[in-house]
Structure formats: structure tokens, C-alpha cells
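One structure is given below, represented as C-alpha cells, and several questions about it will come after.
One protein chain is absent from this view; the other protein chains keep their places.
Let's turn to chain A:
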Amino acid sequence: MSAKPTGNPVSAAGPAPDAAASPATAAPLLEVVDLCTGFHTPRGLVRAVDHVSIAVRPEETLGIVGESGSGKSVFARSVMGLIAPGQRVERTGRIMFAGRDLVRLPRRELRKMWGSEIAMVLQDPLTSLNPVTRIGRQISETVRRHRPELSRGEAEAASVELLRSVGIPEPAKRMHAYPHQLSGGMRQRVGIAIALAGNPRLLFADEPTTALDVTVQHQILDLLGRQQAERHMAMVLVTHDLGVVATRTDRIAVMYAGRIVETAPTRTLFANVMMPYTRALLDALPRLEEPSHTRLNAIPGHPPNLAVPMPGCRFADRCPAARRKCREQEPPLVQADDPEHSYRCWYPVGSPEYESSAAAGTETTERSGSDQGAMRER
């Protein structure tokens, strides 16, 4: 494995593009360079997104995974410009979208891009839909905003078509429904229809199926995949479930404590995990092929407090392979065998240090009857 540094640790100044952001075959549609988003809170500056660089190519699907609180939503919302610098928010870096830097774009210009260039689907569309307005009217209004030349009737017809395209049966009838009259799956379809109304080139989907049961989840992910192919759209799929991204993405970025800690083409990542955190996320999943009552490998401890700057690797407190160096120096993003695969770790999965520590740790992971297991994660 070549361990050639391709990025800079936090301390280094300047927008050194790392492996994740380097242009590969196609010119990227979105190129985020050194993005930082911080919130001023009574507890200090919370660095929710900390020097993140990543690119999304046209028509590509990028998955972003990580535990709760790792900064996935703040990242997505910062790129969209939904979290904008102000009294409480600091945002630095560059967000190049189709040749323009969104960070410098006047608010008015940015708004014009919402829906027509970049759009977003949220976990529960109920929060973004107006509860007292029939869904038909909400969709028509969005359609007319993007295509002001349409008459009211034409916009309505286009809305019915849009509902049909996202798989809503009897769309003309459903136009009259209020959001609460629809099932969770139907509401998410409406949310997707609204996001697609302006024919965006990039769609952010932030946990679009987390609130839904497996059957509907499958349907919605299929729908997103189909729409993406038909519209030649790029997509960023945010989730904490590695099972969801495994078969639905081209590339994955793993986020932890505001950082990208590993990024690779999806197949490469699953075949050759380097970062212990990614390994831990995978190992925590219950698996259908395992027998019942298999003890799960929860990640011990919890993510660090983002208001307190950390000198070393942010995963050190929870990592089985952590050593002194890890606590003192943050590992830079380095390239793995695949030039598109990079990670931050001094003792990656497969290294003698990691393997010896991980082997020593497995004895305690059997599911025991004692309360020791209950005490394991504190």
C-alpha cells in the first residue's frame, strides 16, 4: 500500500485539494473545497463540518455515511446554502457548482438555483409540506415558479404528470389530498416530485427513507435511482445505514466528527476498508445471515464534543488500535491502492498494529449473560 499524503491536516492553511476532490475522468459538477461550517454556541464554536473536500461528478451517486451528529446534514445544508453565514454561523471554503462559487454568490442568485440546479429531499417531507394546503396546489406552485410561462391549467397538468412519474396511483385524485391524508411512503413520493419539479442537476437526499419501513424504503430508493437515470441527475444520498448505500451508490464518503475519514468507490470501499471507523460501522450492523442472539459490536463510547478542538485522530477514544501517536497527531488523508480511495489513519485495517489490537478486543464481544455487556458502552 502506498501511503502518500494527498491532503493536509487541520493545522495546514490553504485550500490543498485532497484525493476526494481531485478531478477524475469527468469534470465534477460539484466541487467542495475545504468547507468549514461552525456554529457559535454558549459552549463554544461547534465545528460541525471541518475542512471537507469532495467532488460529485455529473450523474454520479455519492453516499455520505456516519453516525448521528457526524455532520452529514450540516454538510448537505451548507452546500445548498440553507445554512448561511451570519451572527451564529461561520462558513468558509469553496463550493464550486457548474463553474460558479456558491459561497460568493449573492443570496438572490442562489435562490434561483434552488430547485432548478440543486434540490433536496428530507427525511420527513411532512416538515417541508404545508399541512393546510392541498398537495396539488403545492406542486403546481413549484412547477409555476420554475416555468412561469405555464398557465394555471398547464401547471396543473404538469403536476399530475409529475405525481404519476413518482409512482402515485390516481394522481389526478391525489392532487386534492392534504399531506396528512397520505401514507409516509406517499408523502415521500410527493416530496420527491416537488424536488424534481425544477429538473435539478443535483439532488441531495438526506435520510430519505429512515422513517419508512423496508418495503417502502425499497420502493423509494428504486424511484430515486430511476429518476436519477432518466434525468441524468447527480445525487448525494445521506444515511447512517451502510446497507442502503452498498447497492445504490457509485462512491461513498464516511464522515466522522465533521471530517471525511474515508472515501472510495463503493465496491473498493466494501472490499478494502482501511479506516477503523468504517470497519466499526460495518461491524455494528445486525446481519440476516447470522444466527439469532449474536452479540452486536456496538462502537464503544460516543462521538467527541465538536466544541472542543482535538489534537489527534478524532476516533482515537473509541478505536481498538489507538496508540499514542493517534492522540497527538491527526492523520492526513492518504491514498490507498486505488488512487480514488483515501483515508485518515495511522494504523489502518490490515496493518499489524490494527490486526493485533482488533484480535485482542474480540474476546469481549461474545454475547454474555452477565451485565458486563450492558456496561460495555458507556
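Keep in mind that, in the parts below, a residue touches a chain if its C-beta (ideal position, glycine included) is under 8 Å from a C-beta of that chain, and two chains touch if they have at least 3 such contacts; residues count from 1.
Criterion: contacts and distances are computed from a predicted model.
Engineer: Could you tell me which of "Dihydroorotate dehydrogenase", "Deferrochelatase", "Peptide/nickel transport system ATP-binding protein" or "Dynamin family protein" is the UniProt name of the chain missing from the displayed complex?
Structural biologist: "Peptide/nickel transport system ATP-binding protein"
Engineer: In the full complex, which of A:D101, A:D213, A:D337 or A:E355 touches the chain missing from this view?
Structural biologist: Here the residue in touch with the unshown chain is A:D213.
Engineer: Which is it among A:F39, A:W114, A:Y178 or A:F270 that touches the chain not included here?
Structural biologist: That would be A:F270, which touches the missing chain.
Engineer: Residues of chain A in contact with the chain that isn't shown?
Structural biologist: Interface with the chain not displayed, on the chain A side: 67-69, 169, 183-186, 212-219, 221, 240-244, 246-247, 266-267, 270, 280-282, 284-299, 302, 367-371, 373-378.
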